[in-house]
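Take this structure first; my questions come after.
Here the complex is missing a single protein chain, while all its other protein chains stay put.
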Amino acid sequence: MSRLYEPAGGWRALETGAAWLLGALWILPLAYAVWTAFHPAAYSARFDLSAPLTLENFRRAWEAAPFARYFANSFALVTMVLASQFVLCTLAAYAFARFEFPGKEVAFVLVLVQLMIMPDVLIVENYRTMWRLGILDSIPAIGLPYVASAFGIFLLRQTFKTVPRELDEAARVEGAGPVAVLLKVYVPLARPVYLAYGLVSVSYHWNNFLWPLIITNSVGSRPVTVGLQVFSSGDQGIDWSIITAATLMTSGPLLVGFLLFQRQFVQSFMRAGIR
Amino acid sequence: MTTRPHVLRALAAGLACLAASAAAETEISFYYPVAVGGPITKIVDQMAADFEKENPGIKVKPVYAGTYQETVVKAITAHKAGTPPATAVILSTDMFTLIDEDAIVPFDTFAKSAEDKKWMASFYPAFMANSRTGGKTWGIPFQRSTIVLYWNKELFKEAGLDPDKGPATWKEMLADAEKLTKRDASGNVTRWGVQIPSSGFPYWLFQGLTTTNGVELMNEAGNETYFDKPAVVEALQYWVDLGRKHKVMAPGVIEWGTTPKDFFEKKIAMMWTTTGNLTNVKKNAKFDFGVAMLPANKRRGSPTGGGNFYIFKKATKEQQEASFKFAKWMTTPERAAQWGMDTGYVAVRPDAWQTPKMQAYVKDFPVAAVARDQLQYSVAELSTHENQRVTKALNDGLQAALTGAKAPAQAMKDAQAEASRILRAYRH
Partner (left out) sequence: MRNQGVIGWLLVLPAAALLALFTHWPVLGTIWASFHATSRGGRPAPWVGLENYQVMVADEVFWRSLWNNVWYSLGTIPVSVTLALVMALWVNSAMKGRTWLRVAFFTPTILPMIAVANIWLFFYTPQYGLLEKVTTSLGFPTHNWLGTESTALACVMVVAIWKDAGFFMIFYLAALQSIPPSLAEAAALEGAPRATYLRRIVLPLLMPTTLFVLVNAVINSFRLVDHIVVMTRGGPNNATSLLLFHIYQVGFSFWDTGYAAALTVVLLAILAALAIGQFVFLDKRVHYQ
């Protein structure tokens, strides 16, 4: 975006102040998690700068479940889901954006239906389907119901619709087939959308809990959130020290990833935006 | 032409081999919840491995299934799809639900030898009250608890009370709480005298009041409730008055999950919570604390709580037999004692308390025995057909009374009407 319409003068100070205040409020849960995770339990409700630091909470959290394996599983899960989503949603979105075929409107509404469905309500039915397919307790079983994502199809269709038809036609004149046009013209232009969608998808599946818990049984297929739930000890009340340590541990990779890549992330928007 | 029969024969031999190994090895999956802190999943895995060593031919696959609620959801979902676990630890109060879903079989079916029968009779009767109905035993106690009162000795001393003596009656608890409640100059409360949590499952703590007031909430068949009896209303009135009239407890609904922390932070001087919290309090309280049985009014008492072993109906005969063996192995006196010490739950059978290790533990940490001693007064936890629905009717009534939305008598009358409506179908 151009720097022309930046706030100026006193207004600028005011907006910066407001932004910082809001940012402070928004980061509060994370800040609290960091404070509590690195201090002994006695300081989880007392903010004393002289409190001793400790890694004990992380040690306890790490030992409570086979987290190394869970991390590998979560990684495999989000990679698999994301890759399949990109392929399936791109193809479908391309069709909905640029092709005329009988039943297109109805088909699109049927896709949108999935935006509103809570997979949590369809658990029993979907469990039965997975059982019939013979893939209970596997990583594909966790991801499969989410692979054809209405969210992704809708988002990409919107973007593909904004691609000027002239670009499309120019490529066709050069003899490119529909798939080649998709790959050469549409996909590169939709890069920021893929990034935003990928981010949302990864964080959703990294943090999804109930369905993975129900559909998996063994250490070999369970994601980190299932391990995380060990700490919500119902009978004993909440042990914030260990919950926050486990939270930081499990969302750490996402957080570090975002910190490292947020610049590239936003810049790639820019490059695509200026086109 | 000559190769073919060979191939077939080899194949047949291979299949026979597979069949034989399948017959020799029974695999049982075991769903269990984690409701207390500590490396529980590791302990369970270790126990399963030890069991396999002693019982060649049986493989146990322990499956951590979340909280109690998530465990029952997972087990029933799997049951409905036709692939239930062979055995699971689920709340004792879910017994009727599991029976109504036709998901479980009684343990009596498998108890053939005199030794088996002796084992089934070896548990505290208070725990069996939630494990039997219609003359059959559907659950075997595994991780069970009761409610006890914890008090902060330091604060007792500060308020001029005897720090070594917790309140023994309702009256004493109220009197102590009045002395322990502290207000600042502007009249704001900085510390409450007592806390009985009321979020999530208030009915359980409420049973601590109804039991001590000499009244039960349901019948053994699980198809009748008595929420509107005068003694029940009286118990609720006492609870509500603690917060609203005497102002010695925070008004409104109090969160269960933060109650131990409130206690550690000295924001409350006494709390009611599960014995399962003992290890937690021992570790985190930076002051001397005492543990007492719940204060009595007409009598002593508390409901029991926690999880039982169940065996699932759709498992194969061999798996069920193996599950029976596993449950028996997991609840020997030594293991029951060890599990109690590891988790803070009450060891489920009297002879577990006679083991040398347990005796040494109690000698070192005498309050661990309070829950055991309370068992002789304990009653079954509220459990009926359509259990969670009936329980919710009561929970809503309790919360309505505690927040002041309804008067206690009205709240209990409404809860009873709702419960009777739900249970109508089960009264023939």
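Should a chain be cited, it is by its letter among A and B, assigned in written order, with residues numbered from 1 in that chain.
In this section, a contact is a pair of C-beta atoms (placed from the backbone, for glycine too) under 8 Å apart; a residue touches a chain by one contact, two chains touch by 3 or more.
In this text the structure is predicted, and so the values were computed from the model without any measurement.
Note on the undisplayed chain: of the listed residues A:7, A:52, A:188 or A:220, the one touching it is A:7.
Per the touch definition above, the residue from A:55, A:83, A:117 or A:170 contacting the chain not shown is A:117. By the touch rule set out above, chain A reaches the unshown chain at residues 1-7, 15-16, 19-20, 22-24, 26-30, 32-33, 44-46, 87-89, 91-92, 94-96, 99-102, 104, 107, 110-126, 129, 144-145, 147-148, 150-151, 153-155, 158, 161-162, 164, 178, 192-193, 195-196, 199-200, 203, 206-207, 209, 225, 228-229, 232, 238, 240, 243-244, 246-247, 250-251, 254-255, 258-259, 262-263, 266, 269-270, 272-274.
Where chain B meets the chain that is not shown, the touching residues are 69, 73, 76, 97, 100-102, 186, 188-190, 198-200, 250-255, 257-258, 261-262, 265, 267, 386, 388-389, 392, 395-396, 399-400, 402-403, 405.
Going forward, only the chains that are shown with their structure count from here on.
Centre-to-centre separation of chain A and chain B, using mean CA positions: 37 Å. Chain A contributes residues 41-42, 44-45, 63-65, 123-124, 127-128, 131, 136, 210, 213-214, 217-218, 226, 229-240, 242 to its touches with chain B in the complex. Here chain B touches chain A in the complex through residues 29, 33-42, 61, 63-68, 70, 73-74, 77-78, 80-83, 145, 256-261, 264-265, 273-274, 276-277, 280, 284, 286, 306, 344, going by the rule given at the top.
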